[in-house]
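One protein chain is absent from this view; the other protein chains keep their places.
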Amino acid sequence: MLLDVQNLSISFRTPRGLLPVVEDVSFQLAESEILAIVGESGSGKSLTALSIMRLITDPNAIITGKILFKGEDILTLKEPAMRRLRGGAMAMIFQDPMTALTPVYTIGAQIVEQIRIHTKLPTWQARLRAESLLAAMGIADAQQISRRFPHQLSGGMRQRVMIAMALSCSPALLIADEPTTALDVTVQAQILELLLKLRKEFNSSILLITHDMGIVAQTADRVAVMYAGRIAESGATGDIFAHPMHPYTAGLLAAIPQLHGPRINAFSAIPGAPPAPHEKPAGCAFAPRCAYRIAVCAERPPLLHGPFRQVACFRAGEVA
Amino acid sequence: MKTIWLIAAALLAVMQAAHAQNHRGGTLKLVAASSDGSIDPQVNYTDQYWQLFIVAYDGLVAFRKSAGSSSNDIVPDLATSVPAPQDGGKTYVFKLRQNIKFSNGQPVTPADVVASFERLFKVNNPNAGSWYNNIVGGDKCLTAPATCTLPDGVVAGDDGTITIHLVKPNPEFLYQIALPFGAILPAATPPHDMGTIPIPGTGPYAITSYDPQKAFILQRNPYFKVFSPEAQPDGYVNEIDFEFGVTGENAVTAIENGQYDLDMDPSLPADRLAEMSTRFPRQIYINPLLADYYAPMNVNIPPFSNLNARLAVNYALNRRDTVQIYGGKNLGVPACQILPPGFPGYQPYCPYTKNPGPKWTAPDLAKAQSYMQKSGMAGQKVTVITDDEGVDPALGTYLGSVLNQLGFVATTHVLSANIQFNYIQNTNNKVQISITLWYDDYPAPSDFLNVLLTCGQIHPGSDNSVNIAGYCNKQYDAKVQAALRDAITDPAKANTEWAAIDKQATDAAAWATLFNPKQLDFVSARLGNYTFSEQFHLLFDKVWVQ
Amino acid sequence: MTAPILIAENLSKTFHAGRRFGPGGRQNIQALSNVSLKVYPGETLGLVGESGCGKSTLGRTLLKLYTPDAGKIIFQGQDITRMSERALRPLRANMQMVFQDPSASLNPRRRVGDLIAEPLRVHNYGAREKIQARLEELMHLVGLAPEHLSRFPHEFSGGQRQRIGLARAIALNPSLIIADEPVSALDVSIQAQIVNLMADLQEQLDLTYIFIAHDLAVIRQAAERVAVMYLGVIVEIGDTDTVMLTPAHHYTAALISAVPEPNPAARRARTILQGEPPSPANPPPGCRFHTRCPAAQGRCKTERPELRPYGENREVACHFPL
Amino acid sequence: MLAFAILIVIIAACLAAPWYAQNISQSDPFASNLDGSITLAGQPVDIMQSADTGFGVTPIGPTWTQKYFLGADDQGRDVAARILFGGRNSLLIAAGATLICLTLAGLIGIVAGFSGGFVDSILARILDILWAFPVYLLAISLSAVLISRGLKLGPVTIDSDSLLIPIAIIGIVYVPYVARPIRGQVLSLARSDFVLAAVCLGVPRARILWKDILPNVITTLIVFAPLMMALNMLTEAALSFLSIGVQPPAASWGTIILDGEGLLYTRPAVAIAPGLAIMLTVVALNFLGDGVREAFDPRAKIRVQK
Partner (left out) sequence: MIFLVLLRRLAEMVFVLFSISVLVFLIFFATPGADPAARIAGRGASPATLAAVRHAFGLDQPLPVQYGLMMKHLFITQDLTSFVNPGQLVIPAVLQAVPVTLSLVFGAAVIWLIFAVAIGVTAAALRGSVIDRSLMFLAMAGVSMPVFWLGEVANLITQARFHNTVLFSWVPALGYVPLTQNPLLWFKSLVIPWTVLAVTYIGLYSRVLRANLVEALTEDYIRTARAKGLSERQVIFRHALRMSLITLVSMFGLDFGALVGGGALLIEVVCALPGVGMLTYQALQNLDLPFIMATVMYGAIFIVAANTVVDMLYLLIDPRARGAR
């Protein structure tokens, strides 16, 4: 198992008291597997990803649980050791490639910087490697492009650069946090294609954070659905889409507008809105919006159970 | 006190004269906050620069370079002797000395003298229209300065004589040409204000460079030989450096630390006097000045158009306080009248005091209040205009405070020292009362009583209207004219007349005279042979620095 | 078919960015180029395209928020192209807009009641009580509680804010609403609520929509007709089902193909369009799509295809339609 | 808000100046008192102390008692009382200038930003000119004219000794510094979605200006206010120090520093105390400004670090 997250909880100290944002999240990621964590905004999926890189810098954050990367608990690792991991064995790409690159350095320089942190390559070799990486990302005149500044590139190009940078040290784990959200559909398709292709070449596992069920369906091996800081359901992609067992997953899938197939007059919408972190109800966070709710839902949160297919619902078997 | 110092200085001078040669050399370092205009001696009208001009230039006659009141005497300079007036005071004949050279090596000739007098008009000398137009042809030159000639006014004879013809007798003519304006310059000097370009002269020093932002430097004139020890002795120091840009407080510190020899600014920071006088008593020199600190009151606009209001101010002013502000009881003498002590015609007179008599003793507030009541001016708004230099703001503030106590509603305006004097003169500015200072040009009573208080000195709307109080009294003017006439024939009679005029002006209360200031020079420890002329103050060719 | 409520004829709009002598010089961004369309009463016309294709500009130009450089806009039979703002004001009650980002289009310093009442007050709807009653009615219509009227916009969630935006838009009973990406800032589960709400309102109030979106699936469900835009021009317009199921323009086809389908069983080889749209500051000559078109030929580089009828109720701007 | 508390204390102290002069220091801080004396430890002490040598008069130094707590100035006036009175003027001028500056800047910014086109160009040019005019030079030049002549604007005549003159001068010189950002803000507000929405609703321009733009601009102006006041405070001091601010016998902290400059080496308290008063006030204003900015900047309020 490359990555084993156990009972991860993240909360923030605020003037209004402790604010739990991620609660009791556990999942595993095998080598060269693509795991998608899917959820709406505020579900805690991005924070989960950041905590794996230990990139939560807010001094008010409290992180508990275990994150085992190749058997080693990242949360107890010393900072220098963690720095060697970051960008080396694990790398990350972000949602908005526009703001994620330092505007004042050429993209070549930014890739070279990362290579030089983790290898002993001299600058000129690092530069060559950067150019070959860019070429591998499907960038035609890599040499010239590497001398440009981020703002001189299009969104798609920038995301390619981000990917090149992330893959520059052949990481075992690549965390992609909403990698295509800021891009147009036609470009999004290119980038997803590229990721899938590279997974094979670089043999990396990918943790894909997204809100788009379409992307999950098209790329992920397994999927974990998050709602209000907890995993509601996880399992193989095909199973989840075919037979959602959590009412939220089911509602979400039903709410997705279909491009193909017949036009329907009204979407089936989930009523209400996800709770804000500070007004989460006791018990199951989805209960107020849930058609299946029973008394016990308001008392305690349902635990995730099951061997391969895990569902956190008291009435998991009853959902159609 | 003063005399003790003077005697001590004189004794010292005698003793050290034997070793004069030992004191020769070195650089005298002077300092001031800012420069003071053109270095054309026929243009510049400031005490600071006159002090330097007199060691670089000579007129036909000069004031004696000596300490004390003898410095008010006229002695021959480029002329061999002081001529007696002829033709009822309308003609003077001078004999020019031979073999004197300008600092550029050219000999001084009668032609230079003629040209110098003509040049007074060409450069628009400030007194061309009030003094020198009395020379025959002067009035014509005034209207067409560029082509000025004085063929009938200043005549060069073949035998080196110069004859000057006046339009009317003038008892003060010799004084007027003994000042730096009367400097004899090479005939080739361009006929315009030379500004920053040095003009060759005949004194022991020659100006070598002048930069108004930086320094005024004089070095020895290689062509100088002593020709008239009374008028133009040789100097001790080799060079005089006068640097600009250091304010009073800092200058005092620098002098204490030996970095400069003398601060040329008119007044020193009052708060440092105690420190200087206790720590460095031997470096302080006090000398009386022929000057008045006074508050002219505009007699033409309310509230001081009312005589009672003016009298109230005069009675209320505590002149001892003003002296305190100026720097302590040793630095000034309270005064009520126009003429300063030591002037010809001066007779002590003070009506505005507790016990009227020759001296001011204390303010008479009761009288002041009663006059104030009589005037009916209580509650009137009054603005005191003062400048921002030295103690003047403090004096202005004090005057404002006195006016407030009298029942006026007074504020004080502090204007830049460089504009205040012109500002208070212009009738358009409707200045009610101000603080100002008048130094004598030369020791003649008319310099105060005529120049500052007669109708002819009022020029409405002009920045040059030196009768600031606007006092105009035909009968007074007539008396002044009479005194001027008499001065030629009977100086003694004239002086009694001046005393009466002084009394009349004082009684008219167009001014509130505050005090007669004294000059305090704070010099470096190394400066020796301090010699103070009443006319030009410290004489730089007398002092030594080693 | 009834008369169109809105007709746009050959609209063009160019924006100028930068200063002529400034760094980078002056750029002319051609946001719209000869765009024509008709909107019929009661229908929902979808307007779809990638970012920078000019769909938002078109929406705003139709409402005269921007003045077109050329062309004509006819609303309810009146030519409003050169109408002054003052003359236009009464008409404004009939045409409204809903914005993408409700937190930006609602002044954060004003209370919700004040915001929704604004159009009523401006158009002299009536006395204070009448306005208050209308406000409550509107809140009810969009599914919010009347007590929300005294709150500030930032106290609401994204979906609720969009409801407020809708309430303000329908306050004056308009006939046309242009909705500019009304759901793209919302989460999927909320998106559906808003789309449903809009559909309900359309039915109840007899509204006509122009629905602008970049998400084809949303358009597919929300609009009866769709216009596909690329680089300032409409490349294809027609009934949604026809266009989505059998696209005629190569760009439409590629766009549809690029959408990831939420069905893992339907993983398929997709035709992935290469490259990215050229800058609108420097659009290619001829057919604007020819630089990325798999079927481009010589003619496409020089000759600009006009929008031509293609089948029933459909127009396509392509020399070689599918 | 410690800063606010300090400011309140300072303002209260300055407002209490007449009371202090009457009951504590028991002297008229505007009348010269060159002959007076006070009793210290049972001994009469002259307020203006003549040196034994007869040269120079030194005012009494800090007594640290109720009379002449901080000593006297060169007119024998109680410095502590004068500092309190001076504070009134300093605060008044700073506040008045801030008001003028913000009003003018707000007006110019709004007119320029909202009307655009020709008017905007003209106003922008004027701001450019003022911007390139060195601040102190502009202030000094204006003072030279106004203080010696007063100001006549049609029927309104402002006396040359009026506090309005320094207020106006200081208020005017910083207008471009505020007007520019305001104009920028109005420009971006005019293009904002909610203004577009208002146009779309048929709201007349004047109403948009009044309801949608002005409140936002006023918030910005409020944020600017304490900072401008701090800046004005310093400018007032500088101008008074160049003796072109408040005219005697009135005082401000700047003029008291100027008075103290003449006594710097003997009675440094006269210059140092008002300087410290300025510093304290300005620090308090600046911190208050930071506080206000945080309170009004929605970003700062909403931002939760992730």
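Read from first to last, the chains carry the letters A, B, C and D; within each, the first residue is number 1.
Note that in this section a residue touches a chain if its C-beta (ideal position, glycine included) is under 8 Å from a C-beta of that chain, and two chains touch if they have at least 3 such contacts.
Computed from a predicted model, the values in this text were never measured in an experiment.
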- Per the definition of touch given earlier, which of B:188, B:419 or B:525 contacts the omitted chain? B:419
- Task: Would you mind spotting which of B:245, B:281 or B:341 touches the chain that isn't drawn?
- Result: B:245
- Residue among B:149, B:238 or B:253 touching the omitted chain: B:253
- Note on the structure: Contact residues on subunit B toward the hidden chain run 34-35, 37-38, 40, 43-45, 124-130, 133, 142-143, 145, 192-197, 211-214, 244-247, 250, 253-254, 257, 259, 415-423, 425-426, 428-429, 451, 457, 459, 462-464, 466
- Message: Even though one chain is hidden, which residues of subunit A still touch it in the full complex?
- Response: 50, 53, 55, 57, 59, 79-80, 83-88, 91-92, 94, 96, 99-105, 113-114, 117-118, 149, 151-154, 162, 165
- Touch list for subunit D against the chain that is not drawn: 125, 128-129, 131-137, 140-142, 144-145, 148-149, 230, 234, 237-238, 241-242, 254, 257, 261, 264-265, 268, 271-272, 275, 278-279, 282-283, 286-287, 303, 305
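Convention: only the chains that are shown with their structure count from here on.
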- Counting C-beta pairs in contact, does B-D beat C-D or the other way around? B-D
- Message: As a quick test, compute the distance in whole Å between the mean CA positions of subunit C and subunit D.
- Response: 53
- Here the gap between subunit B and subunit C, centre to centre from mean Cα coordinates and rounded to Å, is 89
- Note on the structure: Note: in the complex, subunit D contacts subunit C through residues 192-194, 196-205, 207, 211-212, 215-216, 219, 298, 302
- Message: With touch defined as at the start, can you tell me which subunit D residues reach subunit B in the complex?
- Response: 30-32, 34-35, 48, 50-58, 74-75, 144, 147-148, 160-161, 243, 247-250, 261-267
- Message: If we count contacts the way the header does, which residues on subunit C are in touch with subunit D in the complex?
- Response: 60, 63, 65, 85, 88-90, 92-93, 95-97, 99, 101, 104-110, 118-119, 122-123, 154, 165, 168, 172
